[in-house]
Structures are given as C-alpha cells and as structure tokens.
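Let me begin by presenting the structure, written as structure tokens, before commenting on it.
Every protein chain but one is kept in place in this view of the complex.
Letters A and B mark the chains in the order given here, with residues in each chain numbered from 1 onward.
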Amino acid sequence: MKKLKKLALLVLIMSMCLTLIVACDSSDKEQGNVAGKTIKIGWIGSLTGDQSVFGICERDTIQMLIDDVNKDGGIAGKQLEFIPYDTRGTPEEAVNAVNRLVNNDKVLVILGPNSSGLAIPIASVLEKGKVADIATVATNEKVTVDNGVLKPYNFRVCFIDPYQGGVAATFAYKEQGFKTAAILSDISDEYSQGMAEYFKKTFEDLGGEIVAEEAFKTGDVDFRPQLTKIKEKAPDCIFLPYFYKEVSLTAQQADEIGIKTIFIGGDGWTSDQLMEMGGAYLQGSFIVNHVDFDDPDVQGLTNHFLETYPGQPVQLNTFMGHDAFVTAKAAIEKVAAAESKISSEAIAKALNDIEVKGITGTIHISPEDHNPIGKEAAIITIVGEEYKFVMKYAADMSN
Amino acid sequence: MEYYLQVLTLAGINLMVVLGLGLLTGFTGLFSFGHAGFMCIGAYTSAILTVTLKVPFVVALIASGLVAGAISLLLGRLTLKLKGDYFLIATLGFGESVRLIFDNIEPLGGARGFSGIEKNSNFISVWLVCIIGIFFLIRLMNSRYGRNFKAIREEELASATIGIDVFKTKLLSLFISAIYAGIGGSLYAHYMTFIKPTNFQLIKSTEFTIMAIIGGLGSITGSVIGALLLTVLPELLRFVADWRMVIYGAAVVILIIVRPKGIAGGKEFKDFFFIVWIRRLFNKIFTKEDPGNGGKL
Partner (left out) sequence: MDQFLQQLINGVSIGSIYALMAVGYSLVYSIMNFSNFAHGGVIMLSAYMGYFAIVLLKVSFGGALLLATLGATLIAVLIERIAYRPLRKRSAPTLYFIISAMGMSILLENLVIATIGPQFKTYPIIFAESTIQLGNLSISKMDIFMLIIAAVALVGLVFFLNKTRTGIAVRAATYNARASQLMGVNVDRIVSIVFALGGALAGIAGVFFGIRYTVYAQAGIITNKAFVAAVFGGLGSLPGAIVGSILLGIIETFVAAWRSQLRDLTTFAILIAVLVFKPTGLMGKNTEDKA
C-alpha cells in the first residue's frame, strides 16, 4: 500500500508539472511569424550523411544569394537573416529542425529540403505554425497534394516524378525510336520507384513494351544477376532511375557482361563522380535533367558560385536552390509592397500563384497543386568526359 | 516551448521501444538488432487501421502492440532455442527483412511510403502511454516473471535446473518487448504522419540499443535516462553532428568495459541517493514513530 501511495504522489506531481507546461504554450498563431528587424529565412537539408554533398551545396548557394541581396539593401529595407539546419537525412530530424525554425527562430519562410521523405512529414508543423516551405528537389507528388488534398503550406520548384518518368519514356519512344525497354530500379527508394512506375506507364501507353523489370535494394552493389537477365531480353534501351553511385557500378558491370545498350536516367545521375567512375561505360546515354548546364544564364550562376566557393563543385541543387530562393524573394517583395506587416501567413498566400523567372525556366506556381506549371526538362547526354545538351523537352501529360 | 515539447514527445516515443529492449537485453540478457522491425510492423498496423479502416486511435495503438507481439512469437519460436549470437543475427535479419517486405507491398505504398496519418501523438498522449508502460514494467519486474528473467540472464543453465522453463520465459520477454516496440511504432506513425520502410532501418535498431546501453542495462530508470538523453542531446549538439555517432560508438565500448551498467548503474530511480534522502524526509514527516524499545532485542 505504501508503494501505491508513493506512486500516486508521483503521478500527482507529474500531472501538475504537465498542466503547467502545457499552459505556458499559448502563443497566438493567427498570422504565423511576423518580421521583426530582419526577415528570417530558414533552410533544412542534409549537411551530414550520404546526401550531404547536395545539402552543403544548396545551403552555400542560398547563403551566397542572400549575401548578394543584403549587399543591395535587403528587401523593403530589412536585411535577410539566413538560418540553416541539418536534417541528417532523417525525417525525425527534419521535423525537429522545422519545429525549431517555426517556433523558436520564428522564420517567415523555409527553403528546402531536397528530399520528399523529409518534405512530407513536416507538413503538420508548417500548418500549425503557418509558415510556408518551398522544396527544392522533392519530387514525390504527395509533398504538395496528398490523396486529393492540397497542402496549404507546401510548395516546390521542381517537376514531379510522374513528369520526369513520363519525359524519359516519351523521349525514348518518340525521339529515339526505342520500342522496347528494360527497367532496373531500387525497390527501397521512393524516387526510384516513382520514376520507374511512370516511365513504364507512359512507355506502354505510347505503344512500347517493357521487356524486363528488375530490382535491387539500396546498399546492393552487385547487379550482375539482374543485368544478365536483362541482357537475355535484348531491350532497345535500359532505364536506370536511381543515383550516380549505383548507376556507375551498374554501367561498369553491364559492360563487363557484354551489354552494349543505351542507358537512360534521371536527375539522380548528374554528378562529377558519375563521370569519373562510370563515364566510360555510359557514352551516349540520356539523362532527364532540370537544367542545361551549357545554357548561358546557367553559366552566370555557375561562375558566381565557383568564384564565391572556389574548389567546390556545382551541383543540381545550386540551380534548384536558386530558384527556391528567388521564388521566396518574389513572394516576400509582393507582401512587403501590399501590406504593412510581413507575416509568414501572407507570404504563404502570395506563393499560391507567384510567377518569377528562375534559372531552370519560368517558375509559375499553380494554385491547384503548388507545383510549377509547364516546366520543361533538359535532356542531356554523355559524350567523352562531358555532359552535352541535347534538347529541351516537355512531355504531353494531358492525361 | 512548442519546440521543446515536440522534442520530448519524440523522446517518449523512443522510450517505449527502449523500455521493451531494456527488458529483453538488460533483464533477460538477449541482444536484439531487429526491434526497428517490430516498430515498423506496429507503425504500419496503426496506419492501416486508422486511415483505411477508420479505427479509433486508442484501439489501433493497442492493436499495433499485439500484432508486433504476435509476430515476435513466431520469430521466437524459430530462434530462441539457440545461442545468443544466432538469435542476434536472426533478429538483424528479421529487422531488415521486415523492411524489405514492406518495400515490396505496393498497396501500402512500398518504398514511397504511407501518408495521411493523423497526428495523434503529442506530448500528453505519448507520455501517458509511457507512464502506463513504465508502471506495468515495474510491476512485471517485481513479480515472479521478473525474477525469472533475471535468473536466466545471470545463469541460464542453473535456472533450468531449478525448474524455470527457459524457452517460455525468453519467449515472454521477447513478446512483451515486441509489444512495446509495436506501440512505439504506432506513436511514431502518428507523430510523423508519414512512414516509409526506410524509417525503420538497421541504424534505428542500433540507436535504440545504444540508448539502452548508455542509459544503463538492467534498470528501467536507465532506459528512461538513455532515451531522454540521446534524443535531446543531438538537438543540443548540432555542431558536433558528424562526430556524434563516433562519440556514441566510443562511449558504448568504453562503458561496456568500464561501467557496463551504464549511467543508471543497474539501480532504479528509488535507489538514487537524492531520492533516498527525500524518502527518508517524507517518512519522518508523515509516519508516526514507533516508540518500540529503541531497537533493543
């Protein structure tokens, strides 16, 4: 009985503490966060872990652009304050980081992440705090629209998996005349699965035939069993919708067992390491990318980045980060011009159909799905040791 | 404030799993690398029940635990008769296999995940579940079963000779630890609102084990300390991000050699010097002194 009494007392004390804690949290979240002396812009991404190369690049790009704007006097007379946090590539960290940005640092808008796995779970925190997030390279449809429901505080500046897979398939079938294709995908990676699914659907809708569908698991390093099977079916092309490390290994092993077919891939390929490791085995393959590295506008940004951060390589995230930033900037400017207070809620509203010129094309956010409308993809190929631009391509996704 | 509450909520979710793991490893002496698998099962069960079948959260919570427990019985049946090492690798294989199976189940989203889960896990709900969990565990460890667990941990052969059904006891320990992990999974799903099989990778199992070890094996308080400390610490130590796991790895090696019982040292909350002092004070104030004979025989 004594033990029970003690326990009861303990529970009583704890529940008192609990009520005290909960009562303290009473901030008025009507308008989200409001700009004080500075305009705070948050960012989340992987600064450690496998994806850190992309995350670091993205953060540095945005830092560079913010410094530029601040040098020019900021926005509406206020300086911009940049607050980046590391998500370590895990969704729990992403949620923690966004929590911190929204509730502690009181930012007005958040840029990034570059992964759908992180962009989706943060939605509830964004909604509670009424702060908008612009994802840079998160391509899963569910980031902005889930089961038909539009997420009011999620936006993005990249095209989505259904689109990318569709572009690859249409380009392969219509432009290159490939009638049969094989797909090798990563069963435990959402990006890979999304791309594979839509490639298959579009390719078959156009009249092509998928002769082989093989899979592996993230972390696998030997693809020869699957490749041997694919070789048997002799497809016109092989679709490899995953990331550059596994792609390099795949290409190398494919060459080893005598496969001479053309490969096709998506934005997970583009990296210097791909060229270094697998370039020799990927000659003539096609990549669906967000941007043409040889475009003169793109050159300008590339040079600016290389000057600011000598020795650091430019990645896709440089361009997507840039576009996320200019989109946010446009929204902030719009709000600053129209209202007396710059609030995160107002920025979110402004983002609903903002239109701005980005480096990957015109970014026109659709109020229906918060995705950029009608973005063209850039098809690039590998010749020698370089990426060469082939053409801009927009798939007809009217269905 | 909101931010701190969320971090503590996450700590609570981790705590549920660590409590289960603590029972299995600390009290029964079995090591598992696959508890993320049970968490995964619990998470998906809860997600399916609440989203597709519109079952109320509380029911789903309990169901998740039970489903995970049921699967653990199957696993245990196959692997518990064997030595610790085999069991360990079997749990590792189990954890990875569960994840792989879910990757392949298209209707549940496969690798692309399951979204649209309601955010039912907040500070209060999570810690309420934790308190109930701790309470139950305390009662369990003070019962005959608890003593059996400890007996097996200390000396398995001797326990068998005095009539303890080693296999059944180990199975019970695994069963309960899986239930806790499953419930933890459900809480996780309703906190993240979106789950993917990659959330439950080997590294997650490893993190829970580290929490149990650093906090202190063989002590419920240790599990609490471990879960709280290692969930909150990364937030405070953002700047050492890259080295965090290095420090953990080193800490585990050093601890197991120098102080295997971890921070809690195998003792419980009530054994801590500070608490003992409060209790004595409490007793002095609230109980009548027995005049007795002054302790003389």
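We take it that a residue touches a chain if its C-beta (ideal position, glycine included) is under 8 Å from a C-beta of that chain, and two chains touch if they have at least 3 such contacts.
Keep in mind that this is a model prediction, so the values were computed, not measured.
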item: Selected from A:63, A:79 or A:273 as touching the chain missing from the view; value: A:273
item: Which residue of A:61, A:99, A:124 or A:226 touches the chain not shown here; value: A:226
item: Touch criterion as defined above, residue of B:1, B:59 or B:89 at the omitted chain; value: B:89
item: Residue among A:128, A:201, A:245 or A:364 touching the omitted chain; value: A:245
item: Omitted-chain contact residue, chosen from B:118, B:156 or B:268; value: B:156
item: Residue ranges of chain A at the interface with the undisplayed chain; value: 48-50, 52-53, 187, 214-217, 219-222, 224-226, 228-229, 232, 245, 248-249, 255-258, 273, 276-277
item: Chain B residues that touch the omitted chain in the full complex; value: 25, 29, 31, 78-79, 82-86, 88-90, 92-94, 96-97, 100-101, 103-104, 155-157, 160, 202, 206, 209-210, 213, 242-246, 248-253, 256-257, 260
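Quick note on the criterion: only the chains that are shown with their structure count from here on.
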item: Cα-centroid distance, chain A relative to chain B, in whole angstrom; value: 34
item: Sites on chain B touched by chain A in the complex; value: 1-3, 5-7, 10, 99-100, 103-104, 110-113, 115-116, 119, 123-124, 127, 131, 135, 191-194, 196-199, 234-235, 238, 241-242, 279
item: Chain A to chain B touching residues, read off their complex; value: 6-7, 11, 14, 18, 21-22, 24-25, 27, 47-48, 85-86, 88, 90-93, 95-96, 99-100, 103-104, 117, 120-121, 123-125, 128, 140, 142, 146-147, 186-190, 192-194, 217-218
